[in-house]
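After the structure tokens below, expect a handful of questions from me.
Then we have chain A:
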Amino acid sequence: MVSDSPGKRVGKGTVFVKVEVCKGCAYCIEFCPADCLRFSRNYNAKGYHYPVLAKPELCVGCNTCGQYCPDFAIMGMRYKDIDALEATKSAVNDDDRSGAEAPGRKS
Partner candidate 1 sequence: MNPTEIMVSDADEKDVDTSRVAPIENPVLSMLRQDRLPHIWCPGCGIGTVVNCFSRALMSSGHDMNNVAVVSGIGCTGRVAGYMNLDSFHTTHGRSIPFATGLRLANPGLKVVVFSGDGDLFAIGGNHFLHAARRNLDMLIVCVNNFTYGMTGGQVAPTTPLKSTQSTMPFGNFEPPMNLPFVADAAGASYVARWTVFHIRQLVRAMKEGMEHKGFSFIEIMSPCPTLYLRRNKLGDGVDQVRYFKEHSVLKNGANTQDVAITATDPIVVGTFVERERPTWLDSRNAQLTATLGDRFVPYGGQNVQK
Partner candidate 2 sequence: MKASPEGVLTGVHFMDGDHAACEGAIAAGCRFVAGYPITPSTEVVERFSVRIPTVGGMFIQMEDEIASSIAIQGAAWGGAKVMTVTSGPGLSLMMEHIGLAVMAEVPCVIVDVQRGGPSTGLPTLPAQADMMQVKWGSHGDYQIIALSPNSPQECFDLMIRAFNLSETWRCPVFMMMDEVVGHMVERVEIPPADQIEIVPRRWTTKKPSEYRAFEPGPDMVPDMAKAGDGYKLHITGLTHDERGYPAMNVPAQNRLVRRLSDKILKNRDKIVDVREDGCEDADIIVVSYGITSRVAGAAVEMARGLGLKVGSARMVVCWPFPDVEIARLSRKAKAIVVPELNLGQMVGEVERAACGDARVYLVDHAGGSVHEPERILETILQAARDAGLGFKTEAERS
């Protein structure tokens, strides 16, 4: 699960997208209250465009995208919740990344 948010925090929240799980239905993009998601330029391995956080400064991490997603591929979170969670489990970092999926940036 990777974040599409740039390294610097410009909004109140961000989204995490499992790129390879996405089927490109556009529900998240269409119903994002902040209108901050767009389709990726790239395709995932199944041949779908997936959502990217095109306007990170608008994202508030409300997870409306995550509530619509029929494939459980996207999840929005507020930075303050992320920080709280990461503080509680600072000891374990690298283990979590075993489940991360590579972004669909295949050459």
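What we mean here is this: a residue touches a chain if its C-beta (ideal position, glycine included) is under 8 Å from a C-beta of that chain, and two chains touch if they have at least 3 such contacts; residues count from 1.
These made the cut because all candidates are chains of the complex that A comes from, given by their letters.
In this text, all values refer to a predicted model and were calculated from it rather than measured experimentally.
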Which of the candidates 1 or 2 touches chain A in this complex?
-> 1
Interfacial residue positions of chain A with respect to candidate 1 in the complex | 1-7, 16, 21, 23-27, 29-31, 38-42, 48-49, 52, 54, 64, 66-72, 75, 77, 82, 85-86, 89, 96-97, 99-100, 102-103, 105
